[in-house]
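The complex appears here without one of its protein chains, the remainder shown in place.
The letters A, B and C name the chains in turn, as written, and every chain counts its residues from 1.
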Amino acid sequence: MALTPPATMRAAVLYGPGDIRVVERAVPEPGPGEVLVRVAMCGTCGTDLKILDGHFPQTPPYGDFVPGHEWAGTVMACGATVDEFSPGDRVCIEAHSGCGRCDNCLTGRYTACLNYANAAKGHRASGMTADGGFAEYALHNSNALYRMPASVSFEDAVLITTAGTGLYGLDVAGGYIAGQDVVVFGPGPVGLMTVQLCTALAANRVILVGTRASRLEAGRRLGATHIVNARETDPVKEILELTDGHGADVSIEASGGADAPQQCAEVTKRAGRIVVVAYYADRVTFDLSAVVRKDISIYTSRGEGGNNVKRAVAMAAAGRLRGAELVTHRIPLDEVAEAFRIVRERDGDPIKVVVTP
Amino acid sequence: MALTPPATMRAAVLYGPGDIRVVERAVPEPGPGEVLVRVAMCGTCGTDLKILDGHFPQTPPYGDFVPGHEWAGTVMACGATVDEFSPGDRVCIEAHSGCGRCDNCLTGRYTACLNYANAAKGHRASGMTADGGFAEYALHNSNALYRMPASVSFEDAVLITTAGTGLYGLDVAGGYIAGQDVVVFGPGPVGLMTVQLCTALAANRVILVGTRASRLEAGRRLGATHIVNARETDPVKEILELTDGHGADVSIEASGGADAPQQCAEVTKRAGRIVVVAYYADRVTFDLSAVVRKDISIYTSRGEGGNNVKRAVAMAAAGRLRGAELVTHRIPLDEVAEAFRIVRERDGDPIKVVVTP
Amino acid sequence: MALTPPATMRAAVLYGPGDIRVVERAVPEPGPGEVLVRVAMCGTCGTDLKILDGHFPQTPPYGDFVPGHEWAGTVMACGATVDEFSPGDRVCIEAHSGCGRCDNCLTGRYTACLNYANAAKGHRASGMTADGGFAEYALHNSNALYRMPASVSFEDAVLITTAGTGLYGLDVAGGYIAGQDVVVFGPGPVGLMTVQLCTALAANRVILVGTRASRLEAGRRLGATHIVNARETDPVKEILELTDGHGADVSIEASGGADAPQQCAEVTKRAGRIVVVAYYADRVTFDLSAVVRKDISIYTSRGEGGNNVKRAVAMAAAGRLRGAELVTHRIPLDEVAEAFRIVRERDGDPIKVVVTP
Partner (left out) sequence: MALTPPATMRAAVLYGPGDIRVVERAVPEPGPGEVLVRVAMCGTCGTDLKILDGHFPQTPPYGDFVPGHEWAGTVMACGATVDEFSPGDRVCIEAHSGCGRCDNCLTGRYTACLNYANAAKGHRASGMTADGGFAEYALHNSNALYRMPASVSFEDAVLITTAGTGLYGLDVAGGYIAGQDVVVFGPGPVGLMTVQLCTALAANRVILVGTRASRLEAGRRLGATHIVNARETDPVKEILELTDGHGADVSIEASGGADAPQQCAEVTKRAGRIVVVAYYADRVTFDLSAVVRKDISIYTSRGEGGNNVKRAVAMAAAGRLRGAELVTHRIPLDEVAEAFRIVRERDGDPIKVVVTP
């Protein structure tokens, strides 16, 4: 059984830097290994602003590209060979689907696919190198979709993708933080989801560092045991005091702030781990010698990978991961440009702005 | 400040196979790196029966050995160089303290110390190669003690040591089970604590297999999402059904049953992990070819190690690990022989029998 | 440029248990992601005997299946999207190519593909679930082919696949054996290649255990620092003596002997590793308690995986891995049945029997 999609749909197409327009397009048909999904909701994130401004490498040409890489919806039709899903299944995504044939995909590192953006070889980064979710319908490879039970809302689902980025960072760093002290820098969506992940993985102290009281309070509701407002106190000093002078076992940098790498170096315990899940406006400057002297390793996550969205879905289904309460704005697809204005100008203190077709 | 212990104490001394007597002994004095603890409670376990029967290698000579390796209490005095603890601190233990100088201790594998039982070189396995906790007072190396907050009861503390065995098994296996399906064979104390650990580490399904309904129900209360009574159903068939035919990502063998290794081989997913935290009456027989064909790895834990008791204390302090409800019998030290009778004969369906001085 | 293959070829087709016949078949055409190779040589191994006898699951139907999973040759033509290879490239293979979409493929464990034998989803195990190399031409997925320089002979190349099995076993076990003592049980092709791998990875002692003097001598030539003839001496006793009583850091079981797992348990050091790269005639019996007591982990490798054939090619190209000298018999394709008779009856003490079209 396949649900019957219409022939055309509304979709937000990027026509030039900052020029995104909602137009009528043909609904795509799923090829082998592909699935067509009716989009219920698509989140916006900082990377979308780069994409919108034309600062993201390897996007499709203007006039023919639908962004949006944090989406969820309902399966409409499955392409050849796809029996993993059935029409009607509620699904969320990870953006990256690797080529399956390069060294990195073969060894499970598909977010680092060496055939990045090579659609012919099977790579697809939804909303980045291929059409994404700011549309009524979207295609994705079956291996980047995850079925979710009815108990997980679409709002939650959008944030599951966000959580996948933090969870992959923890995974790359070994994945075992039970009973350890963790600091999370940056109470944006990734940071706030990561606070929850750390709690769900039985961390001991979860210390959230930020500058906006409302965000820090959100973090506390989501499980942070301590919050540190870097506008009011020196976070390095405070974290060291909270952690018996030794520092945190794990520091997670989700802020993208220019000072954050140095602060991570200072607050991380000897033999500890730093996990970077952020991007920076410029090159960063920090005391790498201190990192060496303290035997610290630095891990990174460019996005949800390592099949961690599957793990995150399970955590959400069990009630351990709540995303919906981070959704502060719901904007109709036709007003997608307004959604980006809100994100860019931080109008109304948005945490996660979602677009609904 | 040091609390003042008395000169002598009551202690349960092993005089021969099955011959354990409570006698008066001098209270030991802590040497460098040692801590004297007033024992609040000491758990009994299957290994104690082997020790009692003289089937445990490298125990001290009869007439001069106090068993007991799952104990907790209050710090009375610290030996030279010990500033990690203060009199009055409530502590629990891990049994093993390594020599700190062999290849294995140097690389963090102190439960596999190559100087096992060599006290002169610093090794001590409390209640196994050195005096343990069936006494009013006990010594231990400072590196095997863990401070606990007031919110963790001594009953909980005894089971934290038990939990440490399962947690070390998970640690050795990578430590990352979030969102994965786990089967636990054997609802004894190790198995039941491991069920809680898996829940606390955000596993997806936690399937507990056993033969006694009361134990299985205890497991359900502690977080098992599914229970399988192997007397009533074929556990292999049922687990495969529960896990979409693929089997569990992780199988934890805590039963010591002769059939369990084979069942693990059958219910573990391709590329999955088996963790063995049990001992067997005899050599075991199973289809090792199937383990190879399925790319499965087998990890083991002989006891709490890898600093995991520290992690378990943090989990207990956060309310994620409850031990007290597994304590079914509290027996005064003077009746320690009776405690062992209960354990041996399973009189009154004991889960954890603790001895209180 | 594509070389032009003929329309038909000679190929060894399995018609029933033990009934393999060389017939004329159409040369296949490479589809998307596939490569057509003119086979230079195809090795035989123990698994082939199981396949020949019909004891291997999920082979194609009789009358339509060409076995052979250790082959090398020259690229003739590349299917759509394949730019990794060019006609004329000399290549060797790993047998397994995963679906790229199941949990295990996504996380780099493609030899444990959950869509094993599902060709529609992209899985292919050459010579096991799809046509293999006992033919003049063979197809394979581009992600399971490895280019080799002219300095690596086709004889070497056949053994590179064999080496990949041992190397993947070491990889799964952590991959780091420099300066450690290793025991290899079983001087068959896998064992002998693994001896070389251990030497190439800078192991300290490399102790080879076997029963045939000629094989042990071959092992010594390939780098074994010690050889133990289990017919003449007790291998457990001798290995413990060679390793200061502690045993080997790593034991590699490549013999498939019924006693070998127990011997591994006895000769492996506390906290050591056992790597099983063998299959057994029956269930095996061994002291699992001892494995637990010694904190040993057991890793397995069902075949070359984890992109390790790429590593092995590099090692061969650098002269660190020699395979050709293990090739004891070269049999023309038309006499493939005779090749299997030699393997089965061990006629002439074959190490590796290769078939040449």
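Here is the rule we go by: a contact is a pair of C-beta atoms (placed from the backbone, for glycine too) under 8 Å apart; a residue touches a chain by one contact, two chains touch by 3 or more.
Small disclaimer: the values here were computed from a predicted structure and weren't measured.
Participant: For the chain left out of this view, which of C:A312, C:V327 or C:I342 touches it?
Facilitator: Of the candidates C:A312, C:V327 or C:I342, C:A312 is in touch with the missing chain.
Participant: Among C:G18, C:G31, C:P57 or C:G179, which residue is in touch with the absent chain?
Facilitator: The missing chain is touched by C:G179.
Participant: Among B:H69, B:R90 or B:R109, which residue is in touch with the absent chain?
Facilitator: B:R109
Participant: Check each of B:G33, B:G210, B:G256 or B:G303 against the chain that is not shown and name the one that touches it.
Facilitator: B:G33
Participant: In the full complex, which residues of chain A touch the absent chain?
Facilitator: 104, 107, 109, 111-114, 116, 172, 246, 261-262, 269-271, 276-280, 283-289, 291-302, 305
Participant: What residue numbers in chain C mark contact with the hidden partner chain?
Facilitator: 167, 170-171, 174-176, 178-180, 200-202, 204, 308, 310-315, 317-318, 320
Participant: List the chain B residues touching the unshown chain?
Facilitator: Answer for chain B: residues 33, 80-81, 84, 98, 100-103, 105-110, 120-122, 141-143, 306-307, 310 touch the chain left out.
Operating definition for what follows: only the chains that are shown with their structure count from here on.
Participant: At least two other chains touched by the same residue of chain C: list those residues.
Facilitator: Touching at least two other chains: 107, 109.
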